[in-house]
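Notes follow once the structure below has been shown.
In this view, the complex is presented without one of its protein chains, the others remaining in place.
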Amino acid sequence: MPPPTTAGFDFESLRQVFDFSYFWSYREVLLSGLLVNFLVFGFAALLAAGSGFVVCLLRVSRSRAARGIGTFYVELFRNTPEYVFLTWVHFVLPLVLTRLLVTRVNFAPTLSAVLALGLCYSGYFAETFRTGILSIPRGHIDAGRAVAMGRALIMRRIILPQAIRRVLPEALNNSVSLFKATSIVSLIAVPDLMYNVVNVVQYEMRPLPLYSSAAFLFFAILFMLSALVQALTERWRTRAWG
Amino acid sequence: MPPNADPESSQPVVKVVDLHKSFGALEVLKGISFEVHRRDVVSIIGASGSGKSTLLRCVNHLEVPTSGEVRISGRPLGFRLDGGRRRPDSLAGINRIRMDIGMVFQQFNLWPHMTVLQNVMEAPVYVRRLPAAEARDIAMGNLAKVDLLDKRDECPARLSGGQQQRVAIARALAMQPKVMLFDEPTSSLDPELTAEVLAAMRDLARDGMTMMVVTHEMGFAREVSTNVIFLHDGRIEEEGDADHVLTKPRSERCRQFLSRVLR
Partner (left out) sequence: MDVFRRVVLNNLDALLGGLWVTVQVSAIAFVLALLLGFAAALVRLYVRPARYLAETYIQFCRNTPIFVQLMWVAYVWPDVVGWPRSFFAAGFTALALQSSGYLAETFRSGIQGMDRGQRESAYSLGMPPLLTMRRIILPQVLLLMSPAIMNQFLVVVKSSTLVSVIAVPDLMYHALRLTRVWLEPIEILSVTAFLYIAMVFVLSTLIKWHTDRMRARFG
């Protein structure tokens, strides 16, 4: 590491930390990077919620084989560090697929990012959905069985409508975490906010204001998102309807 | 089968033969046999743990019997006879018979995300596949029967326990069942609310519905039931005419139970 330029506290450097003018002058390229974060987040969230739901159904199925597959899936993706999986999906998966499909397969970085983050977080979503489904009182299901409703009908008309409302807060929290995770996609050359910040730093040689601004920006966005989710959760809880 | 013969009128509505039910190593029902005929109102009484609820839940196959037979109007429930061999029935087959059985639960089990009217209409529309307008008429008719038509657009959470249970009765009736099962319908209710539910059940009996009721309400059992079954430790200790079982039981255990409960 290059030795620090000061031996103790340096007010001049501190002033630079709060100097947002550098960030502002590059705002177009930097904020377009932020847009990429949101884009990756959007698609990854769809993938994560969608496959999470499917896996959740596997986990609550009557077939032991299905439950086993579902559990293995969840354990695998919850125990895998995101960065590890990201590099694996981007560098290894195309090569494996190339050998299997005998045609040249290449992943664009953005695709790898969406795939990796989506699959990683599908494990969390699957758990969240499963908790929601299992929280529906047994009696409601028995009442459905007593009026001769089949399993699919019970799931569709009784369990899911209630479960969706119960899992929404936790699912939103999962989504906020997913957005936080999109910050690592720069490491496989996806042109997101951090990617552009690092480039600008190399060009301007001014790490202090730029990295600090990036940190503050991320903080502001994530703080607002968490606060929003919190407010919504409170509102839904007080509007208890059973 | 001769075209004019009605195969169901001569059969008992519910026929249970040598029913056994074990949960793991614990045997809860140890060989239960009885018949319920049309217009019978059967009260099932006994101490907690005697297997009353389990028995009722076996009658509509919410619990799967370990062995024995349940027949509804002669039709086997939970199994098929395949040229003399017994095979487990499919869920579709079981549900076809469940449509003729109504059940009311101790915890009401109304669906909280639907209004009262939607609760009652749900099964006629989605199980019997009736058109919505017809289902609505049936539902409103049944809600009127339990005197809750004015609450039809409310959510269940806003109703009292007694009102919720009456909605549950209407919901079961909307399927036009041949027999109604009641699993301790008033045990979760405050005493003031019990009366309205018992009154609804009394009206049902008077209108000729076949009913099986697991209950601790001995007054109801004596006034409304035609038969009483006393269960002890998974077996039928005493059964017969309601008046007879409740005032002059032959079994000592039954006598002890009644003296404890009727004090």
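As written, the chain order gives the labels A and B, with residue 1 at the start of each chain.
The rule is simple: a residue touches a chain if its C-beta (ideal position, glycine included) is under 8 Å from a C-beta of that chain, and two chains touch if they have at least 3 such contacts.
Computed from a prediction, not measured in an experiment: that's the story for all the values here.
Engineer: Just to confirm, in the complete assembly, which displayed chains does the hidden chain contact?
Structural biologist: Output: missing chain touches A.
Engineer: So which of A:80, A:131, A:199 or A:233 would be touching the chain we can't see?
Structural biologist: A:80
Engineer: Could you tell me which of A:61, A:131 or A:183 touches the chain that is not displayed?
Structural biologist: Missing-chain contact among the listed residues: A:183.
Engineer: Tell me which residue among A:35, A:134 or A:215 touches the hidden chain in the full complex.
Structural biologist: A:215
Engineer: Contact with the hidden chain only, please: which subunit A residues?
Structural biologist: These residues of subunit A touch the chain that is not shown: 1, 3-10, 13-14, 16-17, 75-76, 78-85, 87-88, 91-92, 95-96, 180-181, 183-184, 186-187, 194, 198, 201, 207-208, 211-212, 214-215, 218-219, 222-223, 226.
In the analysis below, only the chains that are shown with their structure count from here on.
Engineer: Within the complex, which stretch of subunit A touches subunit B?
Structural biologist: Its residues touching subunit B are 137, 139-140, 142-143, 145-151, 153, 157-158, 161-162, 165, 240-242.
Engineer: For subunit B, which residues count as touching subunit A in their complex?
Structural biologist: 60, 62, 91-92, 95-96, 98-99, 101-103, 105, 107, 109-113, 122-123, 126-127, 155-157, 168, 171-172, 175
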